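For this view, one protein chain was removed and the others were kept in their places.
Our next item is chain A:
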Amino acid sequence: MSSAILAQAHSYLSGIPLEVISQGAEAVVFLTTVHPYLSESMHPSDIQISSKYIIKYRPSKTYRHEILDKQLTKSRTAAEARLLSKLYSLKIPAPKLIALDAPHGIIWMEFLGFQLPNGHISSLKNWLWYLERQQEADTTATIALSDTVKQVLTLVGQAIAKLHLQDIVHGDLTSSNILLEQNIEELQPTLIDFGLSSYSPLAEDKAVDLYVLERALTSTHPVYSEKYNDWLLQGYEETYGGKTNNKRKYAEVSKRLEDVRLRGRKRSMLG
């Protein structure tokens, strides 16, 4: 990452230790040990909660026109923070919001995830890649398509469904925007990066959400994507089940998804 971005972040967050943990397309994610509201005399480790926090910083994009850039940074940061607090009140798994500085593009939030045995952070993408590598080394095993994978992907589907039932669309679902948390026995997926999220009651937008993830899975996990996607949609359907009203909503989204799949440009129109 360029030093200019780092310098800018340090100027907005003076005196706060920042460790870069990832640079996404839009934001830099820092790890810090300082809680924004604690007085100097108190150390975060003195209190009973985690002493790790995430700072998500949207640097200004110098390639964009200044006005356009300021507007996008501010609106996206504020929208993301609003959504995080909304998700918390709805009890949908997502990082908890701690603090916000929208004009500078800074969000302070809870730390999630853990390190995989190969040292990478536990995003769904890294985890699946890790399993797929193992699978390649030992072709007789079924690591990449094990029951654990099935369960995790079903849970991912359920999480997305919960979101959609509240008329929230994520807007940028990929396997790197899903983090895995180590619960006692099982892995619990959590959605992150709500930078492009919005509210929408339309089946269309929900179907596009699912389609974007489907495409991301196909391009990042080409060999197993079909199974992954089936499991995901299973979980999605389960959560919609139950009430007849929701079943109707599911049918609508599902039908739209078929349409959206056909809509990509220059698809062969056989049959």
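As a working rule, a contact is a pair of C-beta atoms (placed from the backbone, for glycine too) under 8 Å apart; a residue touches a chain by one contact, two chains touch by 3 or more; residues count from 1.
Following the convention adopted for this analysis, contacts and distances are computed from a predicted model.
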| item | value |
| --- | --- |
| Record-based protein name (UniProt) of the chain missing from this complex, from "Translin", "N(6)-L-threonylcarbamoyladenine synthase", "GPI transamidase component PIG-S" or "NADPH:adrenodoxin oxidoreductase, mitochondrial" | "N(6)-L-threonylcarbamoyladenine synthase" |
| Selected residue (touches chain absent from view) among A:S2, A:S146, A:Q166 or A:Q182 | A:S2 |
| Touch criterion as defined above, residue of A:V34, A:V208, A:L232 or A:L257 at the omitted chain | A:V208 |
| Residue among A:R133, A:R248 or A:R263 that touches the chain left out of view | A:R263 |
| Absent-chain interface as seen on chain A, which is shown | 1-2, 4-5, 23-26, 59, 61-65, 67-68, 71-72, 171-174, 176, 196, 208, 212, 215-216, 218-220, 222-223, 263-269 |
